[in-house]
Structure formats: C-alpha cells, structure tokens
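My questions will all concern the structure given below.
The complex appears here minus one protein chain, its other protein chains still in place.
Right, chain A next:
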Amino acid sequence: MRAGETNRHLTGWLLASPLTLVLIFFLVLPIAMIVVVSFWQATEFSIIPAFSWENYDFLFGSPVTYRVFGNTIKYALIVWVFTLGIGFTVAYFLAFHVRTQTWQIALFLLCTIPFWTSNIIRMISWIPFLGRNGLANSALISAGITDEPLDWLLYSDFSVILAFVHLYTLFMVVPIFNTMMRIDKSLIEAAYDGGASGFQTLTNVIIPLCKPGIMIGTIFVVTLVMGDFVTVRFMSGSQSANVGRLIQNDIALLQYPSASATAVVLLVTVLMVIGILLRFVDIRKEL
C-alpha cells in the first residue's frame, strides 16, 4: 500500500517533468534573466552587471512612459471592441445561420485564407491602398464624396487600428465559434418556446454560454496588440509609439537593461489585465 502510493507520486512527477523542464528552460529562465538584466546598467558598448534602480527610475519618471503605456492600452481597448463585435457576428453567422456542416467548414476555412500570407504582407498591402494617391482616396474623389485626398487614412491611429483589426479578428472568431458550436441547440429552442425574443435569447442564453470563448479571444487579442510593434511602426509611419516600439528602440540602440525594464513593466501590465479578465470567467470550469 505504502509502496504503491510513493510509486504513484513518482509516476506523477515523472509524467509532469518533461513539460516542467521545458517551461523552466524556455519560459521561467528567460523571464528571470530579463528581470535580472533590468536592474543592470549599460553604456554604448558594455553592460554593467550591478544592481541599480536607474532603469525603473527613468521609466517611471518620464512622461513619455505614461503616454506610451496609455497609447498601448488605448490601441488594445479599441481593437478589442472592434474584433469582438466583428468576431462575434462572424461566429454567430457561421454557427447559427449556416445550416450544413459542410458549408460551415467551407466558410470557416475561407476566413483563414488571409492567414496563408505573412502578417507583414497583409499589413503592408494597406499602405498603397490608403495612401494619399491610393485606391481609397481616388475612389472617394471620383465618387465625389471628397474634394481632396484624406490624409488621415494612412500614417494615423486610424490606419494602425484598421490593420490591427484586420490582423487579429480571426483570433476572436475561432474561440467564439468553438464555444457556440458546443451550445446545445435545444437550449435555444427552449428559450423560443418560453417566449423569448431573438435578442433576449442572444443576451440571456448565447452570450453567457460564449463567455469562455470571448475571454480566450480577448486574451489573444489584448496580448497580441500590446506586444505588437511592427504594425504600429509601419502603419503609423513611425509617428506613434506603443510599448513594443519603446523596447525595440532600446534594443536597437543596445540599451538592453532599459529594454528589459520596460519589458518587465509591460509583462506585469499584461498579467494584470489577464488576471482581471480571469476574474470574470473560470475558464477551466467552462471548458
């Protein structure tokens, strides 16, 4: 009896160890390293491994940091609203309006087609389209809607958010679609039988049951947007910055310690956001 129990313990540990080791080496150690380096100092050509609060002092003492973090959160929030709206609608259509499973799968695959090319190509293709002499502007002018090209179409917050929504909506569609497919259709019928209107069914039955999907999609979108620096750089023409850009700049200029400090603060921010989100839904229970 006793031997059997220790054996079970041992097997448990052994079974868990490969993943634990992988996580320690590829997740915990690098993050620990980043935290350590964030307390170091650097000059142009050398890194000084001495404990110092200087990086954090500078980070929290600079108005730029707050502006940039504010900007990052602004992007995340706006993009979240749009991706959720579009993603939910698309998933709803696929799950409840498309009758046959063949069509569901076919249309779902259609959604993924843009993902056959790289992120950057999908993003950059907006640039000639939105430009001052681009397709969008010439169409607007020839349709008589505007007299002059609209400058704010490109290299603005508008273009950044447009690209983000385009790039990340699918990350919302997939988990929401997934949870919707698992809703028992008889629940919806029951709601109708009970006299609920379409809207009431949506708000009282479907949305609550889709919460885990919405939450997973939200975590995807928010973390992706908060960490993305390429989209912000290209679509704003380097005119605006988010935290990712700040880190990228520091790395490019060999300021690894200060980049690490910014990364740590970003990581903490993202973890806090996810922590708050998980308060709303117990994902493990719902799955």
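The rule we apply is simple: a contact is a pair of C-beta atoms (placed from the backbone, for glycine too) under 8 Å apart; a residue touches a chain by one contact, two chains touch by 3 or more; residues count from 1.
Note that in this section contacts and distances are computed from a predicted model.
Undergrad: Which choice in "Decaprenylphosphoryl-beta-D-ribose oxidase", "Flagellar basal-body rod protein FlgF", "ABC transporter substrate-binding protein" or "Hydrogenase nickel incorporation protein" gives the name that UniProt lists for the one chain left out?
TA: "ABC transporter substrate-binding protein"
Undergrad: Would you indicate which residue among A:L84, A:V98, A:I127 or A:L209 is in contact with the undisplayed chain?
TA: The one listed residue touching the chain not shown is A:I127.
Undergrad: Please pick, from A:D57, A:D151, A:D184 or A:D282, the residue that touches the omitted chain in the full complex.
TA: If we include the chain that is not displayed, A:D151 is the one touching it.
Undergrad: Can you work out which residue in A:L14, A:I145 or A:A252 touches the chain that's missing from view?
TA: That would be A:A252, which touches the missing chain.
Undergrad: At which residues does chain A meet the chain that is not included here?
TA: Against the left-out chain, chain A lists 43-46, 58, 62, 64, 67-68, 71, 127-128, 131-134, 151, 154-155, 233, 236-241, 245-246, 249, 251-255.
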